[in-house]
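Sharing a structure below in structure tokens format, with a few things to ask.
All protein chains but one are shown at their positions in the complex.
Each chain gets a letter, A and B, in the order it is written, and its residues are counted from 1.
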Amino acid sequence: MRELLKRPKILIGVAILLVMVAISVLAPLLAPYDPTASSVMFLSPPSPENWLGTDELGRDILSRMVYGGQSSLIVGIGAAVIAAVIGIPVGLCAGYLGGRIDLLATQVIDIFIALPGLILALIITAMVGPTLFNLVLVLGFVSWPRIARLIRGQTLALRESVFVEASKAVGARADWIMLKHIWPNTMRIVAAQFALTVAYSIFTSASLSFLGLGVPPPTPDWGAMVRAGFDYLALNPGMSLAPGAAVAVTVFGFYLIGTSIK
Amino acid sequence: MTDTPLMSVRNLRKLYDIRKGVFSKVVGRVHAVNDVSFEIAPGETLGLAGESGSGKTTIGRSVLRLIEPTDGSITFNGEDVMAFSAADLRNYRRSAQIIFQDPFASINPRMKIRDVIAEPLRVQKILTTAAEIDQRVTELLDLVSLSPDYKDRSPLELSGGQRQRIVIARALAVNPKFLVADEPISALDVSIQAQIVSLLDDLKERLGLAMLFISHDLAVMEYLSDRIAVVYLGQIMEIGPARAITQTPKHPYTEALISAVPDDRPGLRRKRIVLQGDVADPVSPPSGCVFRTRCIYARPECAVARPELREVGPRHFKACIRDDVL
Partner (left out) sequence: MTSTDIDDNRVLSVEHLSVSFGANVPVAVVRDVTFTINKGEIVAIVGESGCGKSTTGLALLGLNPDGKASVQGAIKLGRKGGDEVDIVRLHERDLQRIRGNDAAMIFQEPMSSLDPLYTIGAQIEEALSVHRRLSAVERTREALRLVSILGIPSPEKCLKSYPHQLSGGMRQRVMIAIALSCNPALLIADEPTTALDVTVQAQIIDRLKQLQRETRMAILFVTHDLALVAEIADRVLVMYAGQIVEEGPVADLFTRPLMPYTQALMHSRPRLGDTRQRVKAIPGGAPNPAALPTGCAFHRRCAHAVAGLCDVKTPVLERTDDGQRQVRCLRWRELHEDAQCARQLQGNLQ
């Protein structure tokens, strides 16, 4: 653990994430305005009163950004965590145990990947209702197959390693081997996919918002803000760029952590 | 007087299906191991000599049931290994261990050395407390002449020779009576090979280990083994005391193998038998004696039937119908 913290990449990554989380948690203290308070000063460029300007309903972009982290981070990270929690065991078991378990798992994974994630998320959200909690579950549910497929591929390769055979030779069971030998060697790839899933979830939830099934307005949400800002890029690019940057920074933080795992 | 053998292998067979085509139809079978029998007494080292495609590696893994044999019987300490349940097999792994050829591949690069060596102890639940495990790991490192401060290092920092010592330490953690050594030195530098050879020699003595030593290096095999079995295309051609095999071989293949080994003592050149062609195709092996297509003493009778192993000396057998050539 200690040596983990010695590496600068991880420290920076963790620092970034902590900052983002801190900003979101401390939003009420940091935001200069009420994020849902509209005004007549719509689409105004950055000024001393509104550092990032205002959006199409006159709301302060900076405040919305600060508050936006709350739902975006929950959706993004939450969905990625659910995807990992489902995808990793499925991938490991399918890859290592093979046979019928693998056959079943691959079919399911292939079906999920073939379907456009957005449509699937749409249908399910429409059925269960667009609350934050549901969004996290749905997006996680839609994203797990990709992680599973990645892990399965790695596992298939690692299964044939000599050190796995050596482990079997000392009498290790499948669960031991999967936990101690296969999983540690797939962590790095998962970390990269995790970061991507965070980004994917945030933007997919934005698309869902666009269709009325995402984070219910007027709650600020980075993905939704980016989407909304597309129409006004010429007038106030900050509308899209700022929340976009926030997402990028968050993902970058995960990326740094992920790629420093050896 | 023969004691009860520690390991007795009878009529061991391993067949692989060859599949071709879109529907993976089975079009043939490869006899990787074709009716192999031998015995190993407690504390004895049997060398398995052969070239690529001989099946010696498959034999080594089969007796431990790391590869499932297709047929045959394996008896260890009086027990029928083929009948072992999963739990029995795990128990078996306490008495019979293996060291592999590639020291870089056989250790998980992400584990610390301590955990690598302690793995058998944990998996077999032999020791449970951290203190006990730590002490045993130190003992084992000492056994392979490595200092205790290797415990916290990563395999990535270690050289091939050091890693192979770790592999040996891991195999010995459970105090096995029997060790399969599958080409343990081929992947090492020449001067390091000598260190590992000496280490294995020493450990054999100290721990009374029985060993199945698999290698293509005949000089090292003669040095470490009590008896040698010469394997070709999945069959034993000759088996007997090490010196007898290397100095007075009775089978044409053994003779060719021994004569092919270069010797650096000028003037002591053996009669060089140069075989024709390469190793026969294991998918469609020659009828009768599988070696006959390369044998310089081959006769038409050799194609009729597979020669039985016949006794030619004390515990010395050959699979050849001719008695008049060697």
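Definition applied: a contact is a pair of C-beta atoms (placed from the backbone, for glycine too) under 8 Å apart; a residue touches a chain by one contact, two chains touch by 3 or more.
Quantities reported herein were computed from a predicted structural model and do not represent experimental measurements.
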List the displayed chains that the omitted chain touches in the full complex. B
Out of B:Gly161, B:Gly234 or B:Pro307, the sole contact with the unshown chain comes from B:Gly161
Taking the entire complex into account, which one of B:Leu66, B:Ala105, B:Leu207 or B:Val279 touches the absent chain? B:Val279
Quick one: say which of B:Met7, B:Val81, B:Leu146 or B:Ile192 touches the chain that got left out. B:Ile192
Over the whole complex, note the residues of subunit B touching the chain we left out. 51-52, 159, 161, 189-195, 197-198, 201, 216, 218-220, 222-223, 243, 246-247, 256-266, 269, 272, 274-279
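Here is the rule we go by: only the chains that are shown with their structure count from here on.
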What whole-Å value do you get for the distance between subunit A and subunit B if each is reduced to the mean of its CA atoms? 51
Subunit B contacts subunit A in the complex at 64, 66, 89-91, 93-94, 97-98, 100, 102, 105-108, 110-111, 119-120, 123-124, 167, 170, 173-174
Could you please specify the touching residues of subunit A with respect to subunit B in the complex? 161-163, 165-173, 176, 180-181, 184-185, 262
